[in-house]
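Only one protein chain is missing from this complex, and each of the others stays in its spot.
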Amino acid sequence: MKLFGFIAVIIVGALLLAATGDFPAWGDAGSPASQGQVSSFYIEQTINETKVPNMVTAVLADFRGYDTMFETVVIFIAGIGIIAVLRTFGDQASKAPDGPEADNDSGDLIVRTTCHMVVPLIQLFALYVIAHGHHSPGGGFQGGVMLGASYILFALACGLPAAKRRMGERRAIIIAAAGIIIYAGWGVACLLLGGNFLDYTSLDPILPGDEQMARSHSMLVVEIGVAFTVTAIMFAIYSNLSTRGRLEKGL
Amino acid sequence: MIEESFLPLITWMVSLLAVPAILLLRRTPNAREMATFVAAFAKFALVAVMVPMILDGRVLRFSFGEILPGIPLEFRVDGLGILFALVASSLWILTTLYAVGYMRGLKEHDQTRFFACFAVSISATIGVAFAGNLFTLYLFYEVLSLSTYPLVTHHGDKEARSGGRTYLSHLLGTSVAFVLPAMIYCWVRSGGDMSFTDGGFLAGKIGAGDGMIVLLALTLGFAKSGLMPFHSWLPNAMVAPTPVSALLHAVAVVKVGVFCVIRVFTGVFGTDFLGELDVATAVSWIAAFTVITSSLIALSQDNLKRRLAFSTIGQLGYIVLGVSLLSPLGVTGSILHIAMHAFGKITLFFCAGAIYVAMHKKYVSELVGIGRKMPITMAAFAIGSLSVIGLPVTGGLVSKWYLVMGTAESGQIALLVVFLVSSILNACYFLPIVYRAFLCRPEESLYDGGRQEAPLACLVPLCITAALSVFSFFNPNLLLKLAGLMTGVE
Amino acid sequence: MTEHFSALILLMPLFGALLVTLLGRERRTACWLTALVCLAASSAFAIGNICQVLASKSGDLRYRMGGWQESAGYEVGIELRVDMLAALVVAMVVLVGFVNIIFAKTRVGSEMKDKVAFFYALKQLLIVGLCGIVMTNDAFNLYVLIEITSLTSYALIAMGNRRAALSSFNYIIMGTIGASFYLLGVGYLYIKTGTLNIDDISSVMQSGDLWAHPSIMIAFVLIMLGIWTKMAFFPLHGWLPNAYSYAPGVVGSFMAPLMTKVMVYVMLRVMLWLFGGEYVYSSGHIWGELIIWMSIIAIIAGSFLALACTDIKKMLTYLIVAEVGYMVGGAWLMDGAGILGSMYHILSDAAMTFCLFLAASIVILRTGDHRLTAFTGLFRSMPLTMTGFTVGALSMIGLPPTCGFFSKWYLISGAIEVGHWSYVAALLFSSLVNAVIFFRIIERAYFGRIEGVESLPVDADGSPPVVLDRVPYSMLLPLLMAAGSVLLVGIYNEVLAGWLRAAIPSL
Amino acid sequence: MYRILSFFVLLLTWIILSGMMDWFHFSLGVISSALVTWWSSDMLFTDRGIAPHNRLLQFCRIPGYLFWLSWQIVLANLHVLRLAFSPGLRKQMEPQLVRFSSGLTTDFQKFVLAQSITLTPGTVTMKIEGDEFIIHAISNSSVRGLTGSMVKRVRRVFGESVEPIS
Amino acid sequence: MIWQFDIIILIFMVLAAIIALRVKDLLGATLVFGIYSFLICLLWAEMGAVDVAFTEAAVGAGVSTVIMIATVFSTARRSRD
Partner (left out) sequence: MEFLAAGFIEENIVPKFNYWVYVILMMIGLFAMITKNNLIKKLIGMAIFQTAIILFYVSIGVKAESGIPILGHEQHHEIVEEGRASSEVIKKEKFANPLPHVLMLTAIVVGVSTLGLALAISQRIYGSFNTLEEDEILDQLRPGGHD
């Protein structure tokens, strides 16, 4: 096996290296990929077409918004796939300890207090990242991961049951589905108003600003959808993986 | 003169329509058998209606529309087809009658399935007879293989299953491995047209080397014709109930095989074109070899049905041999021999079955003196034997005559010898049975107690077929005319 | 509305999946109904799509996501492109999905226990992915959708027993390698052409005359390797038999007919539209020869492996390996007839594999035995099921008028036209082996006797309505529909072939 | 009450982060702060029992405490440096575990004290068990510094009665 | 794009990858893999792909590492290779 693997890897590597000789030099601004019409269009026209300074966001949520919808679906699939594979629904699983004191009964005091202080800030920052995706790096996905991470942090510090009260399994699934419904539903709204699927300009009549602003605003909406799904799924993945699908106690 | 007509379709459909009726009436055997009979008579009547039309020189055609690019599912009734259909449909009536007697006599299980499959296979046979192009022919050929499989394995025991396995593996194997590629090759070569025409649709479109391969693939691929080396399904299929054996060896299966071969020679290549290519000799020699070898094997068989089976292989060899001579007379002889051999051989099988039903005897060595016990049956047996050997007052002589004439016409003296030798061998393995049945004393006391014929339902058909054998000697005109439509021989 | 059909085909199951997850795991019937309605709507749109393609002059529909028009001759957004082949394959996917949903109704409760809703959701998402793969005209979008189908299938397979989990893990490893190779190949194309739209890549390569560049060649090799891994072409097939045979019955019967076929479609798409027949066939005559030989080996090996199997589902999966060999070989025969055969075989193989897997699932359910011995005497106790099975088997063997015969017809005629007799021989050989395999089963089913008739294992959620064959209608009906489709695809092959022929770009 | 407080704290943070003061982004900020308040305001200000004016006083005292703490950190750094470079290293180093009761009531108070201790070089909070602090220190003088003045000051900041510790 | 920086990170990345695969303690391997993710995130930030770097920081160095650790804790920690 080792030998076979080695040979296969060497062959593939040699193949790939052989092709690099054919590539334009690294960082060459004149390479076809960089010089190509598509890339130039994105760089030069994004601001005209969408009024969004962050080209990556614009390409992600608008030009290739269809891709991004499926990216969100991939996350969703991972989440429900993990639940489907790993989760064991039983009698003992559904009974989480109730009552507010459960919040404080586990975890180290210092860690817990730190977490209490940091989690809201992380969440705020996550929302900031989502909201400012048009102007600075970040967007729905990164913000969503951070939001999810804030709950993971909470679960690590205060125990999974406490975190589950804030983000229960059922709620997580609903939020995750809602995220894609926001995204795809927005696209369907475009479709109903006479445009193609995800053609945000057709929403111009119901959104403030001109057509370009309609694109810009719609991007925010779909980013929020992405964030919904990512948040919920990230937490669901963690909570299932850390308890072998029993959702009882955290790590 | 080609004209569109629904008649071929209806004729083909009749027996198929009987299938649901048979299945529905499975609780009342009498009604069920009635349905079979109605269909059988209807079918025969329809074929009979078509005969005068064909004799007028018309060709009836029916097409379902294209099923493959350039290839419709097509029925086309010409002289050869109607002759075969006539033989098959008339013998179906008799076989059904016989089967009723046989099955009830032996209280067989699963009679409904038996009759249903029987009806399907006769439909497929008619389909082959009426097939207007190679694809349709192939389609019904395969349907026939599959629908006779349950008949062959009717008993369901180990022997039957192994026989069935041999049966199906030979027939399906050869058809898939040889016929299918050859057929597609023909399709590619002929530019998408596969309709049988008098001159052959491949005429002029293929070279000698390819032609040789395609011809061999098609001839051997239609393994129902029993050519060696793909003959061994036939003796193995003898495990089937006797009516099935009769159907297989006299009416449907083997005749479909040789019918296909004749179609290949006349409709696909055209005898003239084959003459130009000069490739048919190989087939002739294979057939000749089959004739001699199978006759020799038949001599050594003690099981009556197996002996008959090897005899069938030899007779099929005659037919292929006749057509491969490429002379009009030879082809006429082949076509006639389909009918003549059918009458003769079905008589023999019916007799074998009747002996089994009445006396439970399977082996030749047990038949000593049985002529006293079952004189009618054995008389019919004698007539059948004469017909197969090709001796006078039976139809076998007529067809053999044409075959020999054809051989002489084509100048193949060596093959003439084959005919001669094989006829002698035929006589060697049949006449002793007749001789011992009538003229030797039975050794066992078992033969006491007077006559003991098979049930009437068994007896009547075999008398009729024996009579047909004799009748076709005295009055072969109809058959001759129909065959002449194909070959131009008057 | 009609111009949105291609988008709606995808959206119906997508929303269906979301609704099902929202409904929760308690409301099983509601979940089933939602999935059924969504897929029915999707099927209707798919059929409408076929009509539209037929009506259109150019023969292909284009749908621009986000309404982005092209700029300076390049697509800046993502485009869907539906030609006749795509329309047919999409219709095949959603119809198989729809029928399988009906089939799943009674089974899913006992196989999936508490996870019924997740099963329906994942299944619909798998259909979304497959439809998307077929329709998209963007090389990267294709990758994303391939991953969607892969992830859903990993999860669905792993929902089975412990061996299923292990097979799913192996599938993940192989599948990721395959998808990543594809992604790398697309990257290599992108670096040379600067675009991702399949038509645009093709035209840039054409106009820039990039054919001679080694990176284009290596991109082609990588993409092909990736796709072959995904479709289980012979030496790369290792993941398939275990994954499909240990998967839960309702999953296997759905995935087996679709996944490999759709990947074959992708291969055709890459060969004929992305790189263009001219490049693939002219530059690589030696490759072509090599790959046909590989497919011959695939066919023969698949057949032999199937022959050696005693487990019914595993046997069927090895047959899929052989069938993949058919299609790859047909595509590389380098002539129109071979490609046509390959395209037609996508449809027909889906129909017959579906039929066989459904029948096998029913038999396994009914007898509780997954070896070939399970079939003993079944003609007597479950005639309809066995009829369905027999139709599928005859098609696998290639007897008329089933669709298997006609796909063999086209493939063989393609091989004959280019004179590749060894491929013809391999096809015939596999037919014969299939005949041996299936008649062995049919004989056993026909003549085998079993003492006493065993009872149907009762589902966990109450006893299912037992009818003829002692199988619920909801299982019998799909099987008969599948068997009917085997015949229909066969009988109307001329129509289908005519449509497909129009879709083949000139070589 | 605390929710409103949390909301404004968060909004202030947002404004500092964002730096974009057009109405659109500001309203986004309001929404975001409101959301986070909704989700997690119970995490901030866990000790809700304190009267508002006391809370205000605490806020006022904290800068002073922080100033003092940074001075202490400087001192402690010097102490550790001296330890490190003094020739009689072994003698003066007396690593020890100290256990004392702080008399602090709320988690936040304990947290502030614990973090202060950890921040000061030479001492580390190992564990808090109820009221008991377990501290690791490297020398006696380090211990003296914190058990005395630091605890007092923390108590003062949070308005607890300044009583001697047992 | 500063190529010296680039090369240094690349070398460290290769090292981190090899170490992550050689360490027999799975927890250690996971942590080294986290470092690998962090390095590659740095690299991307330096190459101008800030969004990608941001995502990799959140996903690769964050969530991936956490879920891997979670798995290692709930399964076996030692590995034979």
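Lettered A, B, C, D and E in written order, each chain numbered from 1.
The criterion applied here is as follows: a contact is a pair of C-beta atoms (placed from the backbone, for glycine too) under 8 Å apart; a residue touches a chain by one contact, two chains touch by 3 or more.
Worth saying up front: this structure is predicted, and the values here are computed from it rather than measured.
A.B. asks: Omitted chain: which shown chains does it touch?
C.D. replies: A, C, E
A.B. asks: Check the options C:A104, C:A117, C:L184 or C:A445 and report the residue that touches the missing chain.
C.D. replies: Once the missing chain is taken into account, the touching residue is C:L184.
A.B. asks: Touching the missing chain, which residues of subunit E?
C.D. replies: Touch set of subunit E with respect to the missing chain: 1, 6-7, 10, 13-14, 17-18, 20-21, 26, 29-30, 33, 36-37, 40, 43-44, 47-52, 55-56, 59-60, 63-64, 67-68, 70-72, 74-76, 79-81.
A.B. asks: Mind pulling the subunit C residues that touch the left-out chain?
C.D. replies: Residues of subunit C in contact with the hidden chain: 140, 144, 147, 150-151, 154-155, 158, 161-163, 165-166, 168-169, 172-173, 176-177, 180, 183-184, 187, 190-191, 196, 311, 370.
A.B. asks: Which subunit A residues touch the hidden chain?
C.D. replies: Subunit A touches the chain not shown through residues 1-2, 4-6, 8-10, 12-13, 16-17, 20-21, 23, 25-29, 31, 33-34, 38-40, 42-48, 51, 53-56, 59-60, 64, 67-68, 71, 74-75, 77-78, 81-82, 85-86, 135-137, 141, 237, 240-241, 244-245.
Everything below uses one rule, namely that only the chains that are shown with their structure count from here on.
A.B. asks: Chains in contact with subunit B and with subunit E: which ones?
C.D. replies: Chains in contact with subunit B as well as subunit E: not a single one.
A.B. asks: If we define chain centres by averaging CA atoms, which chain lands farthest from subunit E? Would you check?
C.D. replies: For subunit E, the chain whose C-alpha mean is farthest off is B.
A.B. asks: Could you find the chain whose CA centre sits the greatest distance from that of subunit A?
C.D. replies: Here the answer is chain B, farthest from subunit A.
A.B. asks: Of all the chains shown, whose C-alpha centre falls nearest the centre of every protein C-alpha atom combined?
C.D. replies: C
A.B. asks: Could you put a whole-Å number on the gap between the CA centroids of subunit B and subunit C?
C.D. replies: Taking the mean C-alpha position of each chain, the two centres sit 44 Å apart.
A.B. asks: Per the centroid of Cα atoms for each chain, what is the distance between subunit A and subunit E, given in Å?
C.D. replies: 20
A.B. asks: How many Å are there between the centre of subunit B and the centre of subunit D, using C-alpha atoms for each centre?
C.D. replies: Once rounded, the distance between the two centres reads 106 Å.
A.B. asks: Once the touch criterion is applied, which pairs of chains come out as touching?
C.D. replies: A-C, A-D, A-E, B-C
A.B. asks: Note which residues of subunit C are touching subunit B in the complex, please.
C.D. replies: Residues 394, 397-401, 406, 408-409, 412-413, 416-417, 424, 428, 431-432, 435-436, 439, 443, 446-447, 491, 493-494, 497-498.
A.B. asks: Tell me, which parts of subunit A touch subunit C in their complex?
C.D. replies: Subunit A reaches subunit C through residues 15-16, 18-19, 21-24, 31-39, 41-42, 45, 62-67, 70-71, 73-74, 76-78, 80-85, 87, 89, 170, 173-174, 176-177, 180-181, 184, 187-188, 190-191, 195-202.
A.B. asks: Please name which positions on subunit C make contact with subunit A in the complex.
C.D. replies: Touch residues, subunit C against subunit A: 4, 7, 11, 14-15, 18, 21-22, 24-25, 63-68, 71-78, 113-115, 118-119, 121-122, 125, 128, 132, 138, 140-141, 144-145, 147-148, 151-152, 154-156, 158-159, 165, 184, 188, 190-196, 200, 204, 208, 213-215, 218-219, 221-222.
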